[in-house]
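Pasting in a structure now, in structure tokens, and then I'll have a few things to ask.
On to chain A.
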Amino acid sequence: MLSYAILTACGFICCALALNAWRLIIGPTTPDRIIAVDTMYINSIALIILLGLYQGSASYYEGALLIALLGFVSTSAFCKYLLRGDIIE
Partner candidate 1 sequence: MTVFLEAVVSVLLVLGSIVMLVGSIGLAKFPDYFTRLHAPAKSSTLGVGCILIASMIFFSVQLGHVNFKEALISMFLLITAPVAAHMLAKAGLHYKVNMKDNTQNQQLAKKAYLHQSPDEK
Partner candidate 2 sequence: MGLFDHLVIFPVLIPFFVAVALLFPSLNNSLARQRVLTIAASILMVVVAFVLLFKIKDQGIQVYALGDWSAPFGIILVADAFSVLMVCLSAVLGLAVTLYASAGEDKNGAFFHPLIMFQLMGINGAFLTGDAFNLFVFFEVLLIASYSLMMHGGGKQRIQVNIHYVFLNLIGSSLFLFALGTLYGTLGTLNFADMADRIPLLSSNELLITKSGALLLLAVFGLKAAMLPLHFWLPKAYASTSAPVAALFAIMTKVGIYSIWRVHGVMFGDQAGELANIALPWLWPIALLTIAIGAVSVLASKSLRVLCSNLVIVSVGTLLVTISLNTVQAAAAGIYYLLHSTVACAAMFLLAGVIQQQRGKAEDRFVTTRTMPQAGILGFIFILLAIGLIGMPPLSGFVGKALILQSVTKASQAVWVWPLILGAGLIALIALSRAGTALFWRTNGENNTALQGQPVQYLAIGLLVGILPLMVIFGGAVSDFAQLAAEQLKAGLSLQQLNEVANNG
């Protein structure tokens, strides 16, 4: 049961990622694309956790943690760029 659930969940997340990629590519504005990337970061956290579950391995955890931390940094940097041009001022 669990493995089916994981596979189903994986499938959904992959669809979600594909949709995000779609948004990333069509835009239309740069902020839209930033949202898309940000969402992809979050979806990949889910994907990685699912991978860990599927393999029964805890070694994916740090990856997920890091994505959670760094996705934020990346998004805020992009936004700051749009807002101010200079991100460290």
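Candidate selection criterion: all candidates are chains of the complex that A comes from, given by their letters.
Here is the rule we go by: a residue touches a chain if its C-beta (ideal position, glycine included) is under 8 Å from a C-beta of that chain, and two chains touch if they have at least 3 such contacts; residues count from 1.
These numbers come from a predicted model, not from an experiment.
Q: Using the touch rule from the top, find which candidate among 1 or 2 meets chain A in this complex.
A: 1
Q: In the complex, go through chain A and note every residue touching candidate 1.
A: For chain A paired with candidate 1, touching residues are 1-2, 4-6, 8-13, 15-17, 19-20, 22-23, 29-32, 34-36, 38-39, 42-43, 45-46, 49-50, 52-53, 56, 58, 61, 64-65, 68-69, 71-72, 75-76, 78-80, 82-83.
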